[in-house]
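Complex shown without one protein chain; remaining protein chains in place.
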Amino acid sequence: MPQKHPTPLIDELEKGAFPSFVKEIKRAAESSNVQDNNYAQDLLGQLELSYKEKKTHWKHGGIVGVRGYGSGVIGRYSDIPDQFPGVAHFHTIRVNQPGGFFYTTEALREICDIWDKYGSGLTNMHGSTGDIILLGTKTDNLEPVFAELSSRGWDLGGSGSAVRTPSCCVGPARCEWACYDTLELTYQITQRFQDELHRPMFPYKFKFKMAGCAVDCIASIARADMSIIGTWKGNIQIDQDEVRNYAKNGMDIQAEIVDMCPTGCMSWDGNELKINDEDCNRCMHCIAKMTKALRQGEEKGATILLGSKAPIVTGALMSWVIVPFIKLEPPYEELFDLVERIWEFWDEHGKNRERVGELIERMGFPVFLKETGIEPHPAMVKEPRRDPFFFWSEEDVEK
Amino acid sequence: MSELPQRQTDIGPPHYSKFLPPVIKENYGKWRYHEILSAGVMVHVAESGAKVWTVRVASPRLVSTDFIRDICEIADKYCDGHLRFTTRHNVEFLVSDESKVDPLVNELKEKGYMIGGIGDRISNVVHTQGWVHCHSAATDASGLVKVMMDELHEYFTEKELPAKVRLAVACCVNMCGAVHCSDIALVGVHKTPPRIEHDKVKNLCEIPSTVASCPTSAISPDPAKKSVKIKIEKCMYCGNCYSVCPAMPISDPKNDGVAIVVGGKVSNLRSNPKFSKLAVPWLPNNPPRWPEVVENVKKILNAYIEGAKKHERLGEWVERIGWEKFFKVTGLPFQLQHIDDFTFARETWRMAATFKW
Partner (left out) sequence: MDREELKKIIYELVEKSMGKKLYKPGDLFKKLEKEHGVSKAEAKAALRELMDAGTLIYSYKGGSYVEIPPKE
């Protein structure tokens, strides 16, 4: 189908070296695979208008979803449907991605075929949360898309005040630094909390992100309410021959490794690399730079951090340590139990739209620890408090 | 209409093991080390000696089903029908047979794919939906990504940097993306308070939750109008109220713009994860190619390349030289807006007499 609306402004974004999203919208607008090209055609028209007027033309409105779920579909409507009827409805469907974002071409084609039949032919691979995002369809098509997807083994992801689709780094599938099986844990968490994912019943959203080590390729510390970051106990294993090879091949071990170690726990005499492991804080710098020579200690597990969120409403938080070390092996009951205690605390005290991190700030970290039964540990803080205004409870004072 | 298949609920995602290439399955959890062979190719070596080569290409993230079919065809030809995506929206082709690497790279080049993003370079840009799909967008995320990367693509495909530089774009201060912890990030911002459409508030909004939505307590009920009022001097234009009450639109094409924040990181390597800090409070929202934004991003990137030591991330470089010097070497003006007056403000003031001229 030839282009319906002229688009001189966004045509500028077909130029240049980097792959162009405008080209992709045009492909969907013209593709013979896509049954209804009007979605992409009118998206081009409306986007051109946004570029001209410098303002968005989407609005909220209506209630959409699939029967029984309160999550996984995001309603979107044009605010000028008369001009662009193809995007009068342009709802997003979030499809729960497989762990590590691995696919067979067969599976991808299956999704493409369904989406070409019922939607715009446009996707995000992937959304920031991790889901496969199917971008743009109308309300009447939601149940058919869901039936087609779910009958082939695909389920929807989370949205709203629910568990959001958990996601993870590539982990043990293709990374030598994974301290636990991020893909398996992600799968197990997702399955365990299906009800909480599809049927929003929290004060606000809750995100899990699983990173295999402190490199944190999934940015869990910045964007998950619960960040599970792999780490280890025990000495870094050194292959001195390989260290010397790195030196021979031009690496300045003193400047690039020893001097950049944040804890100053390494030394290098031109022949042997020494690490005082007691002082190492496991930042991963040296291991990441000398992957052939250095390997993590042998007792592997993870640190659990809690609370990160975006600046809305009271400023951004990064997650902070609540469990310094936990072994993560199936069936993960210790972890699930912890999660449930945290949710109970949040359910009990959380206000509408209050993330768990904000709640803990409001109530106090010590109150949270006490109510969830977590023992305090110096790893939880950068430094102890500066003020003398601390509290005691009944049992701490003599009567 | 044809019969629909039986729907199922609460099945969760397919198990990942269904989709792993054989070489990955066999060596799962048993990788030994990896080497970066070029900007877009790396090899992972397992304990067993098995190897897997990864070839990475950029995608615009917003892709058509035909794009997906194209990459599937390539994956069928070279990778026995397997492929994966990265958290930063790149596509990765995995091969276990070294003789297939060069032909794969050649075919990808021939077909115009952009190969790269591995190592101390700029990888793909994490970003949000913008005018393509969101109701609160102050600017367009996909467009900003495109114009920025058109200018910086050599740092994706070949040129090395002192360390990785992670870019992100969020089209409003909700920042669905990972902007607040990126080396250089763009955020759409408003400069003016929302306008209250009093006649609509009644029907569209719940007054108590609208009042409660404001982080600075600028909103109070206006019982006479059955609506709300805003104490303008308290409003910080966050748009939070608009998210809760659609009758308080905040978009203002003449004044909406783009801010640049820098120096964030999420990895724990060397220094702790850091939030991004404000470098440029406002640049004009100037589609389709946002020249002012691109120019300022380049200014910051060039100063970093000039000044940083090897392995030093942008935020680590700035912390070493000091923020006062950052403004000097980049030539960016320092203004009132740079001084924090929000939740964590006092932590950011200089409580010492030492600083650089």
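Labels A and B are assigned to the chains in the order they are written; within every chain, residues are numbered from 1.
Going forward, a contact is a pair of C-beta atoms (placed from the backbone, for glycine too) under 8 Å apart; a residue touches a chain by one contact, two chains touch by 3 or more.
These numbers come from a predicted model, not from an experiment.
Touched by the hidden chain within the whole complex are the displayed chains A, B. The missing chain, though absent from the display, is touched by one residue of A:69, A:90 or A:368; that residue is A:69. Listed residues B:20, B:74, B:244 or B:314: the one in touch with the omitted chain is B:244. Of the options A:119, A:144, A:157 or A:203, the residue whose C-beta touches the omitted chain is A:203.
In the complete complex, the hidden chain is touched by one of A:55, A:109 or A:353, namely A:353. On the side of chain A, the interface with the absent chain consists of residues 60, 63, 65, 67-71, 75, 159-162, 195, 199-204, 347, 352-353, using the contact rule stated above.
Touching the omitted chain from chain B are residues 206, 209, 213, 243-244.
By definition in this document, only the chains that are shown with their structure count from here on.
Inter-chain spacing, taken between the CA centroids of chain A and chain B, is 12 Å.
Residue ranges on chain B touching chain A, taken from their complex, read 4-16, 18-21, 24, 28-29, 31-34, 44, 52, 54, 58-69, 72-73, 75-76, 81-87, 89, 91, 94, 113-114, 126-128, 130-137, 139-140, 142-143, 145-147, 149-150, 153, 156, 173-178, 180-181, 209, 212-213, 215, 238, 240, 244, 246, 251, 253, 256, 264, 266-271, 273, 275, 285, 287-289, 310-311, 342-344. Chain A contributes residues 9-10, 12-13, 15-25, 27-28, 31, 33-34, 40, 43, 47, 50-51, 53-61, 66, 68-69, 76, 90, 92, 96-109, 111-112, 115-116, 121-126, 128, 130, 135-136, 143-144, 146-148, 150-155, 167, 169-170, 172-176, 178, 181, 183, 187, 190-191, 194-195, 198, 214-223, 229, 255-256, 260-262, 283-285, 288-289, 291-292, 310-316, 318, 351-353 to its touches with chain B in the complex.
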